[in-house]
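Only one protein chain is missing from this complex, and each of the others stays in its spot.
== chain A ==
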Amino acid sequence: MIPAAFEYVAPTSVEEALAALAEHGDDAKVIAGGQSLLPVLRMRLNAPEWVIDLGRIDSLRGVRDGGDHLAIGAMTTHHDVGEDPLIHEHALLISKAITHLADAQVRHRGTFGGALAHADPAGDLGAPALALGSTFVVQGPGGTREIPADDFFVDLFETSISEDEILTEVRVPKHGGWGAAYEKFVRIAHQWPIVAVAAAVRMEGDTIAEARIGLTNMGSTPLRARAAEQALAGQPATEEGVAAGAAAAAEGTNPPSDLNGDADYRRHLATVLTRRAVLAAAGRG
């Protein structure tokens, strides 16, 4: 498990990193926490000539209050995001998802931005980021641009970040007072989800006023369960009421079939997990 030799640079600013990226183009790969890239290199599935380490760019780290949203620096580790009090208050769904993400070692190295840029449909952060309507800020030679969550994930391991751009920040609209739950279905503890459901719910009394539901590993990208969201809005937060809405959770999905489960089983799981997640988010779990 020895990667092919590569050149290594560790710039201290985004501008320097972009310059290095511009210079080496196709031959370069940026590295964040390395928790996905290093296995790729070690298994020799990819052999970039240059590796540009974002680890020394301090401006990319930390969670900031941006008024109506939280701005999560791309290089903030999973652990730091998960423990952040602002996240707990305004984006509880994200910290819920992070408690289930990998293991402690990976959470201390892997980064929020790295995981989202990696765009594994089985990754635990895509669904919550999508469900909360996040905006992705990328910076390139031509300046910065903001990509809405719905446009960010393109396909398996593919986002709309261009080759010459770097993801710098993810802006998550504040969802203070929303209940949240992440139902991750695995066979063993440290596994990627077979299916997971991220649900955030705004309650008005005993009624679900609004639900935002993201699905993990139900297609080639994270997905919103829009039909279920619509069906749940205005429903009482009872077992029956939620089950009726959750029944639509798999609508429009195209889940994979693999050794952990075939597509039909995953569709079924999505409905069960959506019901459980929504009930838990509504405080009825």
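Some observations on this one:
To be clear about the criterion, a residue touches a chain if its C-beta (ideal position, glycine included) is under 8 Å from a C-beta of that chain, and two chains touch if they have at least 3 such contacts; residues count from 1.
Keep this in mind: contacts and distances are computed from a predicted model.
Note on the omitted subunit: UniProt lists it as "Xanthine dehydrogenase family protein", one of the names in "Phospholipid/cholesterol/gamma-HCH transport system permease protein", "Xanthine dehydrogenase family protein", "Acetyl-coenzyme A carboxylase carboxyl transferase subunit beta" or "ABC transporter ATP-binding protein".
When the omitted chain is restored, the residue from A:39, A:148, A:177 or A:283 that touches it is A:39. If you put the missing chain back, the residues of chain A touching it would be 1-2, 4-5, 36, 39-40, 43-46, 118, 120, 122, 155-158, 185, 187-192, 194, 217, 256-262, 265, 268-269, 272-273.
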